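Every protein chain except one is present and positioned as in the full complex.
Coming up: subunit A.
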Amino acid sequence: MSIFEYNGSAIVAMAGKECVAIASDLRFGVQLATLATDHKKVYKIHDQLFIGLAGLGTDSETLSQRFTFKHNLYKLREERDIKPSAFAQLVSATLYERRFGPYFCQPVIAGLEPDGTPYLCGMDSIGAQEPAKDFMVAGTATDSLLGICESLWRPDLGPEELFETVSQALLSGQDRDCLAGWGAVVYVITKDKVIARTLRGRMD
């Protein structure tokens, strides 16, 4: 059994026209037992930047707390919020520091740069960055999610269309995975608002 399959998770992020969406499933389980159905894997760093952390649950929580800590210090020093591309470097360095004893997490970073351009970046558990212009997936359902995203994504989707596309992709992908599912939460980030929606999916 792989350490990534201990808890199970599914995360998708997609870029649209001046908007990004990031979504995760809501299951929290230990191997084949489900213990909670309201466990989000997407964490807010600031209004225009979210990070999804797939993999071992305890490492996701620890890392999200460390990143919030680092961003708080950054805000005190710089007197502004961190840019998504700079944050990706921060995440990559934090993960590579543990190269020979890693955190078992795969981050997906989604946000809007200060000028409004969407920013998407995925990483493996030791911080190898993979920027993307279309979509990024992580978790236990990656094979299915990659397939459905390749098929459904189109360039220049508006916020509403992007929401529908991300939701359909995530719900379809997590239906084919035993370890992810039990509902989903989707954040759509635009220049002047963030819309958080909770979806009803198959509860099995």
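Worth a mention:
One rule holds for everything that comes next: a contact is a pair of C-beta atoms (placed from the backbone, for glycine too) under 8 Å apart; a residue touches a chain by one contact, two chains touch by 3 or more; residues count from 1.
Keep this in mind: contacts and distances are computed from a predicted model.
Per the UniProt record, the chain missing from the shown structure is "Proteasome subunit beta", taken from the list "Somatolactin alpha", "N-acetyltransferase domain-containing protein", "Proteasome subunit beta" or "NUBP1 factor".
Contact with the omitted chain, checked across A:S9, A:S64 or A:T165, is made by A:T165. If you put the hidden chain back, the residue from A:E79, A:D115 or A:D192 that touches it is A:D192.
Residue positions on subunit A in contact with the hidden chain: 1-4, 6, 47-48, 66, 69, 92, 95-104, 122, 124-130, 132, 142-143, 146, 151-152, 154, 160-161, 163-165, 167-168, 171, 183, 192-201, in rising order.
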